[in-house]
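This is the structure, below, for whatever I ask next.
A single protein chain has been omitted from the complex, and every remaining protein chain is retained in its original position.
Just so it is clear, A, B and C label the chains in written order, and each chain counts residues from 1 on its own.
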Amino acid sequence: MSKVTLSYPHPPARPDQAPDFSRIDRSAPGALDVPPLDITAQDCWPYAVGLIRVLDDDGQAAGPWADYLGDLTADRLKQGLRDMLRMRAVDQRMQNAQRQGKTSFYLQCTGEEAIGCGFQRQLGEGDMNFPTYRQQSLLIAADYPLESLLGQLYSNDLDPLQGRQLPIMHSARDYGFFSISGNLGTQYVQAVGWAMACALRGNDKIAAGWIGDGATASNDFHSALLSASVYQPPVVLNVVNNQWAISTYTGVAAGRSQTYAARALGYGIPAIRVDGNDYLAVLAVSKWAIERARGGHGPVIIEWFTYRAAAHSTSDDPSAYRAKDEAAAWPFGDPVERLKAHMILRGDWTEDRHEQTWAELLAEVAEVQKRVEAHGTFVNPKPVSPAAIFTGVYADMPEHLRRQRQEMGY
Amino acid sequence: MSKVTLSYPHPPARPDQAPDFSRIDRSAPGALDVPPLDITAQDCWPYAVGLIRVLDDDGQAAGPWADYLGDLTADRLKQGLRDMLRMRAVDQRMQNAQRQGKTSFYLQCTGEEAIGCGFQRQLGEGDMNFPTYRQQSLLIAADYPLESLLGQLYSNDLDPLQGRQLPIMHSARDYGFFSISGNLGTQYVQAVGWAMACALRGNDKIAAGWIGDGATASNDFHSALLSASVYQPPVVLNVVNNQWAISTYTGVAAGRSQTYAARALGYGIPAIRVDGNDYLAVLAVSKWAIERARGGHGPVIIEWFTYRAAAHSTSDDPSAYRAKDEAAAWPFGDPVERLKAHMILRGDWTEDRHEQTWAELLAEVAEVQKRVEAHGTFVNPKPVSPAAIFTGVYADMPEHLRRQRQEMGY
Amino acid sequence: MIEALRSAMDVSLERDPSVIVFGEDVGYFGGVFRCTAGLQAKYGEARVFDTPINESAIVGLAVGMAAEGMKPCVEVQFADYVFPAYDQITQEAARLRHRSNQQFTCPLVVRMPTGGGIFGGQTHSQSPEALFTHVAGLKVVIPSTPYDAKGLLVAAIEDPDPVIFLEPKRIYNGPFYGDHAGTSVNWSSHPAGEVPEEHYTVPLGKAAVTRSGSDVTVLTYGTMVYVAEAAVKAAGLDAEIIDLRTLLPLDLETIRASVEKTGRCVVVHEATRTSGFGAELIAEVQEACFWHLKAPVLRVAGWDAPYPHAQEWDYFPSAERIARALSKVMED
Partner (left out) sequence: MIEALRSAMDVSLERDPSVIVFGEDVGYFGGVFRCTAGLQAKYGEARVFDTPINESAIVGLAVGMAAEGMKPCVEVQFADYVFPAYDQITQEAARLRHRSNQQFTCPLVVRMPTGGGIFGGQTHSQSPEALFTHVAGLKVVIPSTPYDAKGLLVAAIEDPDPVIFLEPKRIYNGPFYGDHAGTSVNWSSHPAGEVPEEHYTVPLGKAAVTRSGSDVTVLTYGTMVYVAEAAVKAAGLDAEIIDLRTLLPLDLETIRASVEKTGRCVVVHEATRTSGFGAELIAEVQEACFWHLKAPVLRVAGWDAPYPHAQEWDYFPSAERIARALSKVMED
């Protein structure tokens, strides 16, 4: 009898089972110190398999990373909370808009708001994110005009992309947000290329790559890590590990790798794993990583440990493949609730003000939504001219496209 | 002033400099023990950054890996030496044949003979290698008929591949040798797929993937490691690190990775680094790895540390990019010389017998060569029918190929 | 068509233990289009399983397995995502038999949803068939009915060579006549929507004449078979519509017979026009039927631009555009 059998990674629970995160190690905040900016990959093992946390379960900020962050003003925290709430308001309303048939597609980042919101607030002018479709939070925290954001989602004349791209596939150069591709992974190595260009120009800008846990399996993840390891450009490579890739458990992308951060260590790139539902941990580690990159210490990988609380997209129903209420069972809670608790503990916030802010932001988004919808929705389309199909394929329109545009009647 | 500069890996010496391998760590044979077959990646760090050796500089076998190998008969050693010498004889003669214009292309594995020769002798019937173009040594040690080997190199009617492939791109299913592709890397993930098929059939066979240090940069290297990590098939993944990829120093493929073996650890695959110029170390580690795979303990990576003593191929002249006499300065010597020294030390061999064996093998190869050349060479071609272009594109020839064959006149 | 495809894999898994199905989300969940729903539960994880998101790994593993003698039928989630696997498909799978002089063969199927009409934007709408028809050693198949989908997929799985199997996702649930604003029709109302439960095959390499006529020949495949039907109706012509079903190898005989009869030809596909498969069809038609042709062969195809989201129906070759081409080709 052969002793050989294949192995297939399984999630801790399927729909007929109770959520089970007992295998997840929850070391206390403060267990890991702040490494020097020039730490090498070799010394990074504890950070790559541990989890950097700042907020404890009671909402108290503690440990060396809290110290590293220094005293945060109440305004700074409110800004973070408002960013996350605004993000959530947009997600909720646009999810509904899609359900009402007003747009063809939507995709929420619920539960992951802290990551993009916190990271973006640490970036500088001219830095460039290479996001996936689930980093709309970067745009929110970059104060991207909601008109443009929603315009893209409705493919109407407020859409900066003239309706060309699927809703959620934003592009906003002036807000440090690279054009999203539907092809997973491709942006990751492009981020490294952009960062190399920054280094060659000596302009002190950095790039940030973003990728989901599932897409770390892509070839471009490898290409990116390899190139970053070889040329040492100023790039922060983010992995958002939200436990799922559509219906596929993160274990299928991880295999026997200890963590995604640990995989990066193999490439000789320092890597660090962070509680992505902890806004303060996000701020602290982002600050560290961005400073490191800008300071010429080379690339760094951050694995943001989080949970995709919502469905993959409006095309998806996770009840078919994962345990009911898994999100509620997530051992690291909800980023909004956790920051809120911290602020209340500090005396900077109250339940009432929270309710009030949420209502205010929902109203703000609703107001913008109404205005934007007047420019056309999926059920009441006022798309930009079909001639937009032909412009921008090339800088100058070649003859054959001119003929085709004519054939189309424009 | 920006603190950011890019980094470009450099070899220790260029043509105008003296060879310099001082940075290479040469721990003594015996420094590393034999890990249990079910060792995990996490415990593999010492093996992945160390170097397993058996033969010391005097030709003495020592340490736990020597013990693991057990007593080797003189015949076994002679077989190894003869394999390597036969390999070298073929390389020399075919290199010359190419220089004489008798074949379009050739490529030697000088200095790396121990690896394929030793590994192959530990494989079992039905195991399958997925080689690169520099593993002809696997064929030699599989007792592949020289007629077929040389027939392929001359693209004549003795070529099992009917002249279709570039010389050196062998294929020999019955000898456990998968069809070589000119596209670097592709075979590596195919090896994993074959191994999965073995596991699914429960046939106790294993697969062995082969890749050069340069080609570890390829996407398929990543795909292979990832898939092997996820499904845990019986596959031995070999990396032949011969310090060069054509003109490119191995550092360009390694980046800041400690070693190629260390990169594999990131994928959660046990990895081990071996002196590839030490025939006994090759035998020992191959035995261990193959036993491990066949025993159902999953994939394993071996980095064979060696040096490409010859040019990349007959199209290449390394004097343009690397230090003169670098091969001679290689701190781990020549595999033939080292095994010979060991055998002489054991009293199993003499300089005379060595000379005699070498002469004998050269004569054997020359004799076969003469016979094979009678079937046609590049200067005196007797290629198989051009109709071979059309057969085997598909199992059954479709109409359009039949028409084209007709048009060609066949 | 989804049930038909599932049934094809079901009967194949049942009959031949070397058949194996894998891809992204195809295992536990059963595929984002549900084509493999229930198969893992029925045949176990060793026969039907999920993979990491790496298309080159999916195909690369399949090549290794196929060489060993298994018959992998793998899914690429959208045809737009096949490109990371392009190297393994075109340089490896396609050539393994030839380069090894038949020592190793590569009987595998790569299934992928293709085409637009679902508001998927540029990365869920592409039609890359011509990028495979240029590659010797591959077969390229695209069904247009549930009956054909099952029969062709079974034949593809049983074929000894690698097959690219394109599934026009716009007609997964029912035929589509180009009227995107109208109500959608279900397969149950279509004769070819009926699919026998048992094993059968539809041979690769054979086209189907889905409407016979004498005025003009329409060469098309996939979703456009129905849009062409609508266009023919609109144009009021007695057109012959040929559903190619297999693009490589091409059933030139059926094409030739038709064009020799009608003397006119229009080629229709969703893919971008330049260097699309329509070009190959025209090259063959004009060579085979030159003396019968009464007018130039016209192409109706996707514009040479990325597939747009909002302007989808200006991009998608409409029945009106096809009808215009039909009328034009009749003018001469």
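In this section, a contact is a pair of C-beta atoms (placed from the backbone, for glycine too) under 8 Å apart; a residue touches a chain by one contact, two chains touch by 3 or more.
Just so we're clear, the structure is a prediction, and the values are computed from it rather than from any experiment.
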Contact set of the excluded chain (shown chains only): A, B, C
Hidden-chain contact residue, picked from the options A:Gln122, A:Gln190, A:Thr216 or A:Thr248: A:Gln190
Which residue of B:Ala41, B:Ala245 or B:Ala341 touches the chain not shown here: B:Ala245
Where the unshown chain meets chain A, residue by residue: 128, 130, 160-162, 164-165, 169, 171-173, 178-179, 181, 183, 186, 189-198, 200, 207, 219-220, 222-224, 226-227, 230, 392-395, 398-400
Footprint left on chain B by the chain that the document does not show: 6, 8, 14, 104-105, 155-156, 159, 162-167, 169, 181-185, 214-215, 217-219, 245-249, 252-253, 255, 315-316, 320-321, 381, 383-384, 386, 388-390, 393, 400-401, 404, 408
Footprint left on chain C by the chain that the document does not show: 56, 80, 83-84, 86-87, 90-91, 94-95, 98-99, 122-123, 130-131, 133-137, 248, 250, 271-272, 274-280, 282-283, 286-287, 290, 293, 295-299, 304-306
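What we mean here is this: only the chains that are shown with their structure count from here on.
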Chain whose Cα centroid lies at the greatest distance from that of chain C: B
Approximate Å spacing (C-alpha centroids) for the pair chain A, chain B: 43
Multi-partner residues of chain B (each touching 2 or more other chains): 196, 198, 200, 219, 222-223, 226, 230
Residues of chain C engaged with two or more neighbouring chains: 46, 51-52, 54, 56-57, 84
